[in-house]
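Could you have a look at this structure, given as structure tokens, before my questions?
Only one protein chain is missing; all other protein chains are in place.
Chains: A, B and C, in written order; residue numbering restarts at 1 for each.
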Amino acid sequence: MPDSPLSPPVLTIEHLAISFAQPRPAVEDVSVTLRQGEILALVGESGSGKSMTARAVLGLLPPGAKATGSIRYDGRELLGLSEAGLNEVRGARIAMVFQEPQTALNPVRTIGWQLREALRAHGLRSRKAATERAIELLRAVEIPEPEQRLGSYPHQLSGGQKQRVVLALALANEPEVLLADEPTTALDVTVQAEILRLLDRIRERTGTAIVLITHNMGVVAEIADRVVVLQAGNVVEEGETRALFARPREPYTRTLLASVLRLPAPGSAVPIAAPADEATPAVEFRNVHVRYGSSRRGRAFPALNDVSLRVAPGEVVGLVGESGSGKTTLGRLAAGLVPLAGGQVLLHGADVLAAPRSERRDLRRGLAFVHQDPEASLDPRLSVGASIREPLDIHRVGTPAERDARVAELLEAVQLPPSYAERRPRELSGGQRQRIALARALALDPTLLVADEPTSALDVSVQARVLELFRELQERLGFACLFISHDLAVVHKVADRVAVLRAGQLVETGPVATVFAQPAEDYTRRLLDAVPVPDPTRRRGRRVRELAS
Amino acid sequence: MTRYLLSRLGSALLVTALASVGIFALIRLVPGDPVSVLAGPDATAESRAAIRAELGLDRPFWSQYVHWIGDLARLDLGPSYKLGGDVGSLISDGALNTVVLTLFALVLAAAGAIVASTAAVVWDKRWLNSLLSAVNTAAVAVPTFATALVLVLVFAVRFPVLPAGGTPPAGFFSQPDIALQYLILPGLALALPAWAALTRFLTESLRTELRQPYVTTARALGIPRRRIVLTQALRNALPATVTVLGLQLGSLLGGAILVEAVFAWPGLGRLVEQGISSRDYPVVQVLLLLSVVVFVLTQLVGDLIHAWLDPRVRLNGVS
Amino acid sequence: SSAVDELKSSSGKRQEGGILRVGALQDIVPARIFTNSSDAINVLIGSVYDSLIDYPRDSLDPKPSLATSWKLSDDGTQLHLQLRDDVTFHSGRPFTSKDVEFSIKTWADPTWTVQLQRTAAAVTGFDTTDPHAITLTFAHPLSNIFDLLDMLPIIDKDTIGQLREGKAFVGTGPFKFASWSPGSKISFTRNDDYWRGKPALDGIDVSVIPDPQAQVAQLRAHQLDLILGASYRDFQSLGKDKQFQVNQWNGAEGQVYVGTNVTNPALSDVRVRQAIAYALDRKRVVDEVLRGAGVPISTPWPSYSPAYDEKANATYDYDLTKAKKLVDEAKADGVKIPKLPLTYPAENPIYGAIAQIAQADLAKVGIEVELDPQEQAQVIQQLIGAKFPALWILSHGYANWTPSTLAVSAYPFNADHNASLYSDPTYKAAAEKVWEAKPGAVDPADYAALNQALLKGSFLLEIAITLPQDASSTTVHDLGQTKRGEPILYDTYLTK
Partner (left out) sequence: MTASVTEPLTPVPVGPVPGDPGPVRANRLRHALLHGRGRVGVVLVGLVLLLGVLGPLLAPYGPTEQIQGANLVGPGAGHWLGTDELNRDILSRTLYGIRVDLVVVFAAVPVGAALGVLLGLVTSWWPVTDVIAQRAFDLLLAFPALILGILITAFLGPGVFTVAVVIVAIELPVFGRLVRTSVRTVREMPFVEASQVVGATPWWVLRKHVLPNSLEPLTVQLAVSMSVAVFVEGAMSFLGLGVRPPHPSLGSLIKDGVRLLHEAPFFAAGPLTIVVALVLGLLLISQSLAEARRA
């Protein structure tokens, strides 16, 4: 069993250092030993060198990177091996899976072709044999009807299916080591849970050793045997999963673990729900319908179907649901960015669309929008000061000097020094950019804020800080908020009420604590179950296995 | 897919229809009178009036236009004012020459570009890249007419190994080997800038493709770089290249005017020039419309090939 | 096989038959087939058709062709011609006096816009009772009737419709029209039944190559045997090459000139026009632009013309002082000379070069000129409509024929209405006088009067006679040319 410390090492990385032509090395000193059949998690904040370490193993560093130290596999030194030498190892002995299933597959080739190509690279030339093996592989990664799927193009598969195909590719030549670089980050929680279970089963069946790179401590707790914590290119701590979670030695590990948001254990006590607010809601959706594509051409896609929802003044409503369930659409609808196909949207009791054009602008003035991607939501050409000022400029609020003063106030409100007004977005970190976006949203004193996954692009620790700030500002300023997120833990932390969307329909709504503790709907329960719990003692897979044995 | 095609076809037809009115009006606005050109300096007023009536130029504008479109619909292009003969047969000879030359140049440019850019990307040698980029820049920087003349001087006059110009005396198809020799110099002069543009674009696309995650996936599977370039990156870079190729066709047609002049290649370029200078409305109208149709068709065909090469468009109609 | 090697050959032995490959600058234009306006038309007319009489190139002494002999009545209003009886058209139909009548009447039809239309229209009576003789009656004596008979091709009346469409050209000449691909090629085959005997060549292929340089390149590459259009400079350099010969055809001259709009306020003073005439450095034009293939002139006539007068021709020899003086005088009399536009066809580099020389010359005497190159189409329209604002450069022909042909036929000289808007009773009378006279019987004094009228008016300032040239490979022998510039290829043969 992998738990045995006696299994022999298959991959040994010693004193690996990787540098680019820039002051700080990407990886400074990393030593890791991977043992046969184990799952080793590599964790750490963004930029800590996780991916670089994994890429160095297969000689896939970006151009310009220099690596020193040693990476030994099966007694062979991999660092500095020729391209031809590496090609013998790549795929056949050590395989790698990448984060983005959407782009990791060639869009213009069928998956059958890509599987055959992977097999061909290591000697399987016969087309028939390759096809058979491809079907076998697809079956192994639990893709239904594998024979039919061979002729599909990547875009015809769902995200989870694509990630399974990527796994199948990596497993094609039965490698001894699998390097998985954030293989589930881009996926829904439900899909993520399935993929993780699949990884675990593969390890069990083939004895493949897996290096799992992730920043999600829940995932680590779920399946890793051992954990290696990286910080700024160095290994800061290493240990058996359960021990490390229970007794982190290093302060960095401790912060990392502390930043992790947790859901209450299922079935915990239900607090009494607050009575429904009788005031006019900040926003109210009445039986709204949204369709994408022209209905005239018969391609209309119903993104929202008969959804009714109210957000009371000062209330934070979390909107959750799987990818594609219509969360973003509902948020954009409030902001007037998508056309309404049916129903009504009321802002403070006024029907926006029924209002004359001139009034519509004023109605919307009390509304602000924070986008998921802090990078894309700021114009790269404007200084952050100008970006924050923009709403004031548009509505000609006060004199220019007053506007500048207001910018300084807002910066302070999001806990950034006023000197930052001069910077360009790209001179800021992700978390800082998201604060700027927040500051801009608050510029006109909105009564309603629509936040579309505002923290999903951020690191756990940064996310924690931004959420903290958000919560604080919300309490202080008392704006209502529609908070969209696929991360149930985040919603749990910030929201008063939660609404669950599924395929364009509202399935459940209610106070957060009630819904999360005692979901009325099956769908909600599945969502909650799929969330990895950052606590190795409550590991589900293990539990199942322990029960079975 | 079909719907996508239909909408493209619709806008193509609209452009062509607009163009026909525009061209018809435009050419009549050009100062200078076909009748005086035709009659010559020594003609009397009566003879000019007689010619005007004979050409139907005394009718009102709209009636002339309706007649023209009606004739076009019946594939009757009418007679040339100047050359007397039917515009259709007049153009068909020139069109054949121009089409053969342009297509030859297009094939030369496309094939050359694929070879050059895959070689540059597969080998990725410093000297090869420098050499290619130098040749490339030179090919763009030297005007077509200069290249053409230098080619004539070197390969036809100084070292007479290839014909100095003209079309193959026996036509293109009865003696293909001879025809090829006649095509080489003008084809080369015409193809060079297009080749350079295509090579640059394709090399760049291939490099971009090689940075895509799917290439990393393939590399991580141990597939050799050369194979990745040839079977995957190239396949992904082609759809966009086809679009660029379509745009190049336009510049090739433009360049053909110069090359045809230098190589005494009796193609459409000369017809356009002469047609305009002699105010031969029927010829010019048809030629200009033809150029619009070719442009529109190229775009359409380019889109088609693009769609066919890209399964996302082919199967879902999205791009 | 190599396309180039096939073309190279040189053993010097006479070749049986063979196709002569000719390069022409302009294509044929069926509607203007009789106007002598393109070199391809010249090949066509010269090869497919015969005329009644032939002028030798350098004289005005008619020689028999389809007409074997002729007799002019004493009053000069009737001409009796005896015709050959052994001639058939390419269609097989025998040639008769009716065809002569039809041909002359065709030329008199204004839609064909022939230059000698007035002369043809002055033939009023046709006696065609004898199929092999014809008597023509004229409205008045026509001094240039033989010019008409030399120029006029005898055409087949049955195929005139096809001629207009460019589908068939049927004559009695040494070669038959075979095919025409507009814009690129015209082919002729030998007429085995030619009345003068079978021509040496099997046929002629005329390639239309509008770029003179391309013609030269193809001649040098032995893709052509004879080129009709090349720049003077190219002819000069081909002449130095032993592989090629350059032929200069004296007797088929043209004239380049500067035209003036005499209604332009600055140009209405004759002194200004004369000053321009004095200021033109004609010799430089001949030397540097025409590369010697020309003669500086003040009057249009070549030296063999009956109207030629050496003294009159030297009237406007280059003289800047005289020019300057005239300009100063005119200015002193209150004539304002603003910047004058000088129009010329942009397509032809010769006009451009001459215009630039003229501009520099005129600047020296205080006349500022702005060059105004325009498309041929627009230039011709202005010529016809007499719409040139001030000055223009073009060329004319017909001075190499009977002088009256020029005076009554060439557009810029037309005494009734010309592009200069110059009208003068003395000039008109002098022109009519030399026309309405018996051929060969014009009083030299009348010619002198005509010259005086022309020089006095100075509305059209001659620059130079241009001598037509062509170039051929040395394997081509016995080329000829008519006074009208039509190549005579009947005797031509090739050597290997």
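In the analysis below, a residue touches a chain if its C-beta (ideal position, glycine included) is under 8 Å from a C-beta of that chain, and two chains touch if they have at least 3 such contacts.
These numbers come from a predicted model, not from an experiment.
K.L.:
Among the chains you can see, which ones touch the chain that has been omitted?
P.N.:
A, B, C
K.L.:
Looking at B:L253, B:V286 or B:A307, which residue reaches the missing chain?
P.N.:
Within the whole complex, the residue contacting the unshown chain is B:L253.
K.L.:
Return the single residue from A:A300, A:L477 or A:A503 that touches the missing chain.
P.N.:
A:L477
K.L.:
Touch as defined at the start, partner being the missing chain; which of C:T88, C:T135, C:Q162 or C:S237 qualifies?
P.N.:
C:S237
K.L.:
One chain isn't shown here. Among A:G47, A:G85, A:G159 or A:G510, which residue touches it?
P.N.:
Selected residue, touching the omitted chain: A:G47.
K.L.:
Out of C:V123, C:L148, C:A293 or C:A355, point to the residue that touches the absent chain in the complete complex.
P.N.:
Missing-chain contact among the listed residues: C:A355.
K.L.:
Determine which one of A:D74, A:D351 or A:E412 touches the chain that has been left out.
P.N.:
Of the listed residues, the one touching the omitted chain is A:E412.
K.L.:
Spell out, residue by residue, where the missing chain touches chain B.
P.N.:
Those residues of chain B that touch the unshown chain are 11, 14-15, 18-19, 22, 26, 29-32, 137-138, 140-146, 149, 153, 250-251, 253-255, 257-258, 261, 269, 272-273, 276-277, 288, 291-292, 295-296.
K.L.:
Residue by residue, what part of chain A touches the chain that was omitted?
P.N.:
So the residues of chain A touching the unseen chain are 45-48, 231-232, 332, 335-337, 361, 364-365, 367-369, 371-373, 376-382, 387, 390-391, 394-395, 406, 409-410, 412-413, 415-417, 424, 426-432, 437, 440-441, 443-445, 459, 462, 465, 472-473, 476-477.
K.L.:
Which chain C residues touch the hidden chain?
P.N.:
213, 216, 231, 233-234, 237, 288-289, 346-347, 349, 352-353, 355-357, 359-360, 371-375, 378
Keep this in mind: only the chains that are shown with their structure count from here on.
K.L.:
Of the chains shown, whose Cα centre falls closest to the middle of all protein Cα atoms?
P.N.:
Checking distances from each chain centre to the full centroid gives B.
K.L.:
Quick one: chain A and chain C, Cα centre-to-centre, how many Å?
P.N.:
Computed from C-alpha means, the inter-chain centre distance equals 88 Å.
K.L.:
If you average the CA atoms of chain B and of chain C, how many Å lie between those two points?
P.N.:
40
K.L.:
When the C-alpha atoms of chain A and chain B are each averaged to a single point, how far apart are the two points in Å?
P.N.:
Here the centre of chain B sits 49 Å away from the centre of chain A.
K.L.:
Show which residues of chain B lie in contact with chain A when the two form their complex.
P.N.:
3, 212-214, 216-225, 227, 231-232, 235-236, 239, 309-312, 315-316
K.L.:
Considering only the defined contacts, which chain B positions touch chain C in the complex?
P.N.:
So the residues of chain B in touch with chain C come to 31-33, 36-44, 46-47, 50-51, 54, 79-85, 89-90, 93-94, 97, 152, 156-157, 160-168, 177-178, 181-182, 261-264, 266, 270-271, 274, 277-279.
K.L.:
Touching chain B in the complex: which residues of chain C?
P.N.:
Touching chain B: residues 1-4, 6-8, 27-32, 35, 37, 110-115, 117, 164-167, 180-185, 207-211, 213-215, 217-218, 220-223, 347, 375-378, 380-381, 383-385, 409-411 of chain C.
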